[in-house]
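The structure follows.
Note that one protein chain of the assembly has been removed; the remaining protein chains are unaltered in position.
Coming up: chain A.
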Amino acid sequence: MRGQEARDQADRKAAMATLAQSSGDDIVRLWNEAGLPSEAELLRGPETGLVTMRGRIGGGGAPFNVGEATITRATVRLPSGQVGHCYALGRDKQKARLAAIADALWQDPARRNEVETKIIAPLQAALTTAHERRRAETAATKVDFFTMVRGED
């Protein structure tokens, strides 16, 4: 049971990561295509604030504060009772509200699959494609060293 709970948490976190990284426009478009309900009681927000990004001295040492980033959060409750959250970089309030509803629907066993296949999977596929493309473009700038041999043997 503990294992199942941990897996659920990891899956939920992965879904939230996908939503946070995706653009509000993409989320709205998929939401409309999926025909998912968007009625929910707003418990908090959507509201914009700051988080302070921390780094580590030398990359892996003691933490230090680097600077702030804008972030928008929302918390919603579905008519069926599930409470969903969103925290995402940026100032897109509509995105935060829909992502919080998606998180709440994801927790409803009857809806999870629908959210995963109609919202999360296509968003994740687009993110993966963009990452792979970026990686491949960077890889094309990798330096291949070769040695110049002078003289006989």
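Everything that follows uses one rule, which is that a contact is a pair of C-beta atoms (placed from the backbone, for glycine too) under 8 Å apart; a residue touches a chain by one contact, two chains touch by 3 or more; residues count from 1.
Basically, contacts and distances are computed from a predicted model.
A single chain of the complex does not appear, and UniProt lists its protein name as "Carbon-phosphorus lyase complex subunit PhnI", one of "Carbon-phosphorus lyase complex subunit PhnI", "Extracellular solute-binding protein", "Sugar ABC transporter permease" or "Probable septum site-determining protein MinC". Touch with the chain omitted from the figure is made, among A:Gly3, A:Gly60 or A:Gly151, by A:Gly60. In the complete complex, the hidden chain is touched by one of A:Leu36, A:Ile71 or A:Ala126, namely A:Ile71.
The missing chain lies against chain A, touching residues 9-10, 12-13, 16-17, 20-21, 47-71, 73, 75, 85, 87-91, 131, 133-143, 145.
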